[in-house]
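One structure, as structure tokens, below. Some questions next.
Note that one protein chain of the assembly has been removed; the remaining protein chains are unaltered in position.
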Amino acid sequence: MTAITQIRRNDQPIYLDYQATTPMDPRVLEAMMPYFTHKFGNSGSRSHAYGWEAEEGTEKARAQVAKLIGADEKEVIFTSGATESNNLAIRGVAEFYKDRKNHIITTVTEHKCVLDTCRHLEQQGFEVTYLPVRQDGLLDLDVLRAAITDKTVLVSVMAVNNEIGVIQPLAEIGRICRERKVFFHTDAAQAAGKIPLDVEALNIDLMSISGHKIYGPKGIGALYVRRKPRVRLVPMIVGGGQERGFRSGTLPTPLCVGLGEAAEICMKEMDDEAKRLKKLQERMLNGLRAKLTDIVVNGDLEHRIPGNLNISFAYVEGESLMMGIKNLAVSSGSACTSASLEPSYVLRALGVEEEMAHTSLRIGLGRFTTEHEVDTAVDELVRHVNKLREMSPLWEMAQEGIDIKSIEWAAH
Amino acid sequence: MSALAYLDHNATSPLRPAAFDAVVEALRAGGNPSSVHGAGRKARAIVDRARREVASLVGARTTETLFTSGGTEANNLALSGAGRRRVLVSAVEHDSVRRALPQAEILPVDGDGVLDLAALERALGASAEPALVSVMLANNETGVLQPIADVVRLARAAGALVHCDAVQGVGKVPVDLHGLGVDYLSLSAHKLGGPAGVGALVVRTGAPLQPDRRGGGQESNRRAGTENVSGIAGFGAAAAQAGCGLDVTALRDRLEFALVQIAADAKVFGAKAPRIGNTTCISMPGVPAETQVMAFDLAGVCISAGAACSSGKVQRSPVLEAMGVPAVEAGCATRISLGWSSEAADIERLIAAWQGLYIRVRQSDISHTDFRVRAA
Partner (left out) sequence: MAYSEKLIDHYENPRNIGSFDKTAEDVGTGLVGAPACGDVMKLQIKVGADGLIEDAKFKTFGCGSAIASSSLVTEWVKGKTIDEAETIKNTDIARHLALPPVKIHCSVLAEDAIKAAIADYRAKVTRKAE
């Protein structure tokens, strides 16, 4: 493990929201710097050294990303981020093959950009099956098998869930898709660089990757598009024909370089980092369980990335808890929707009751999280959960032995 | 810029120092603008500030300004998002406009590359279906400015919406969304000294816009995806200084004058039309553009044989073709584009290289040249 100096200043809150975004690794920033300054050329400029230099940068980055997922560099295209990658993968495949097949399968716990893309395709006349997940958040493979028809063109299942961190059985899904000759897309925004991913071993045909979830910059992502057997796409952005025609627009060289460097660092340090984070995750959970009753971890703990915990603190409303733990930057629900007041659709899909969903926090641990930060977070959480339970009528009822479900609540 | 003379600003402009600082600060700050905690709010503040800067550059409201991954995406989004089936685009538009929709009808330009307004008027009158008209502010290859005010007047009379690709024009000529009267305006950061990977689509309040990509509801539900915070920060800083150091018209004119002095038969394309002051598209008769750019590169001068996109392959410029320039002449045209970092020394270096090449080719290949001249 490379020693990394603490990048947090003392007056800043402890950052525990690594699924929303990760801080940049200083090594990534360093790699990007020359491409902001003297290597500023347009990688599409073939007529001078500035252009060539920029192209060297983007192509090295492409190879770094490819290596992380066991792909060939020709199979990696740069996008503006995982949202675009997901949109492009799903829409691009659907539209290209629509004359032969018009059915797409996904799950109810996908990221919003996958679900919204699928809903949009439904409006265009495609058929979409949204598979449920089990209570542990994982897809039931028999349910998947049963859903595939002759008309199915694509199965899109995320590798790791952004709210509960569970890892889907990618190898099995890939095998089923290959047997049934259906393309398999996986949104690996939360998975790439955190767990080993090999597109060959897992039979993945399309994979979305995000820069800012792997300690790289925002505004850059990648889409892996298999060449053998070939996957074809209708592009979403057309123009200069960059990225083999899949995605037009001038490549942002420094961002590409940042993504590449971030991928390489992840690949080198993945094993050590996972071990370290597993210890921190256990420390956090054990610390909370030692001092608090009535807390529930949402989603399977075993098939889960070590950098995630999603915990319901019964009888304490999540937003008020967030307001109390000012020194901790965590999230209630995913970042895209956490400004809204609806409880998380992912938790509801797991069958978590709404009152418990309202009490959940997502705690993300990552490369720069320290033991000391975990301990501080535990103390702070325990203190505020206890304080808020003292003022919670639901906690009071529970202590008195009143079953909250027996009360007729007037929903408002 | 001392090592090499960089004269390819229309491909990309080096990052302005203020934009560099803003980018690095934002990269260091981190945070997801959608998160409600302090780190998220800080990122949100960076985005909000940049939005004010970019909006004010083009006289728009912040609510009218949405960030994209660049000019290409902005152009695509405007053309598909306006929701008009009938789309009219000029023949000299960037590929990201011309190829955005298969059904687009192409409007001709005159010999200087200026849109044929009579043709526009006829096209608008040819169908009762309300159209979207897309005409760029300034051309990326020739720098020729289009008569946007006239386009807007004709379009309005016919109930059409107007999109203007201002990627190459903004910063070089004053741009005001409401003054121009257009409905959509595309901008790119890296053409004005901001970072690549970020642009904006400015949408006049009231103009329709159907989103293209779907997801997390960012950019007021009009463009999903976690914001490119560092790119946006750099865009804002570059926008705040957009016009600075771009009084390069005198340098450009000196360059054109000198080159025509060296080769009397050199032709400046679009010279009779109003142009932005940083661009010249000029032919060195008898010398293929590829030969020129390679020779200049060896001499430490960076220019371009056309638009810097994917190709790398030599293809005839659709812009010059639309202007009716014969293929043999277009094949000898290069684009020289100046920017905020350009200095007189860069121009002198190019002039010297140009002269050197021109003389060398004339001496070594005089018979070929003579033959070509006679044949023409």
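Residue numbering begins at 1 within each chain, and the chains themselves are lettered A and B in the order written.
Basically, a contact is a pair of C-beta atoms (placed from the backbone, for glycine too) under 8 Å apart; a residue touches a chain by one contact, two chains touch by 3 or more.
Because the structure is predicted, anything quoted here is derived from the model rather than measured.
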Study note, to complete from the structure: Missing-chain contact, candidates A:78, A:184, A:315 or A:368, resolves to A:315
Point to revise | Chain not shown, touching residues in chain A | key: 315-317, 319-320, 323-324, 339, 341, 343, 353-355, 358, 390-396, 404, 407, 409-412
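In this text, only the chains that are shown with their structure count from here on.
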Point to revise | Whole-Å gap between the CA centroids of chain A and chain B | key: 35
Check your understanding: Which of the residues in chain B come into contact with chain A in the complex?
Key -> 4, 6, 8, 11-12, 14-15, 20, 23-24, 27-28, 30-32, 34-40, 68-73, 75-76, 94-97, 99-100, 188, 190, 195-198, 212-218, 224-232, 290, 293-294, 296-297, 301-305, 307-312
Practice item. Spell out the part of chain A that touches chain B in their complex, as residue ranges. Key: 12-13, 15, 17, 20-24, 29, 32-33, 36-37, 40-42, 44-51, 79-84, 86-87, 111-113, 116-117, 119-120, 210, 212, 217-220, 236-243, 245, 248-255, 322, 328-331, 335-339
